[in-house]
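Yeah, one chain of the complex is gone here, protein chain that is, but the others are all in their spots.
Should a chain be cited, it is by its letter among A and B, assigned in written order, with residues numbered from 1 in that chain.
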Amino acid sequence: MNLPADKKKISIVCFSGDFDKMVAAFTIATGAAATNREVTMFFTFWGLNALKKKKGRVATGNSIMARVFNFLMGGLNNLPLSRLNFFGASPILMTGMMKKHNVATLPELVEAAHALGIRIVACEMAMHILEVGKSDMIEEVQDVAGVATFLNESENAHIIFI
Amino acid sequence: MNLPADKKKISIVCFSGDFDKMVAAFTIATGAAATNREVTMFFTFWGLNALKKKKGRVATGNSIMARVFNFLMGGLNNLPLSRLNFFGASPILMTGMMKKHNVATLPELVEAAHALGIRIVACEMAMHILEVGKSDMIEEVQDVAGVATFLNESENAHIIFI
Partner (left out) sequence: MNLPADKKKISIVCFSGDFDKMVAAFTIATGAAATNREVTMFFTFWGLNALKKKKGRVATGNSIMARVFNFLMGGLNNLPLSRLNFFGASPILMTGMMKKHNVATLPELVEAAHALGIRIVACEMAMHILEVGKSDMIEEVQDVAGVATFLNESENAHIIFI
């Protein structure tokens, strides 16, 4: 990377696919990028759901197990709240509360992240286990990488696990 | 800030309002402050509940949605365990186990944090979305700030997301 040495860096491991934690991750990421930091978001495990192309529940993968998991996990619009989820009612209510107060909603935050040049990386191993291919994911995904690559690129960064 | 350059810094994002995670956050925070580190705790989302003035469940906010959320979330004495909560029985049992072994309980840790000069900051955006005002929170809250301010002040700190 050819960055000036004083460029501040933040790397976020997006492990949880919870709606509220994803909002937190993207809020920190976009806030950091807007204040001139270099930001990488590394999506793994449940977090991969936020990167799926199709918005609804789709049974991605070849094996039955992978298909069941991927169907149950859904995509960006099916992320549950980490608490008081009430079978998906709460993320919808929460989105209403965010709109009412002119706070960016989750899809708006994802768009903003892309516009601000935040690097979006999908975890190779998680894709492998859950049988999610690059073609199953949104175009904003710039890289597929393993944990060692992620750590190397985050050496001088704050690493935040969400 | 006029700190000596070698002062060690730790910033904790208290996102989760789970009883056990709050105990962990305050244990790390007070342990760090007691060993001469500068500590900031940034409370956001579910974490805001730990800062609410009234101890019981109170329906704070103007809109029906915010009132329902705030009622359900409760305050410092209603924080659930992240696992095996059993409708609130476990945090009470856990507090008993902590007392039995002379470990500081959660309210004692909050008090200690204040006494040790730990900076307690409430997240502006979360207060806005959940319609929690400064007057709804305990006096120990020193600042209301956004994520950019938090990141700027945490530049040389360990950032821990709990």
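Criterion: contacts are C-beta pairs under 8 Å (C-beta built on N, C-alpha and C of every residue); 3 or more make two chains touch, one makes a residue touch a chain.
Here the structure is a predicted model, which is why all the values come from computation and not from measurement.
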| item | value |
| --- | --- |
| Chain not shown: contacting residue from B:53, B:67, B:114 or B:158 | B:158 |
| Options A:104, A:129 or A:144, residue touching the unrepresented chain | A:129 |
| In chain B, positions touching the absent partner | 8, 10, 20-21, 24, 27-28, 31-32, 34-35, 37, 82-84, 93-94, 96-98, 100-101, 103, 158, 160-162 |
| Residues belonging to chain A that touch the chain removed from view | 13, 15-17, 44-46, 63, 65-66, 69, 72-73, 80, 125, 128-130, 146-148, 151-152, 154-155, 159, 161 |
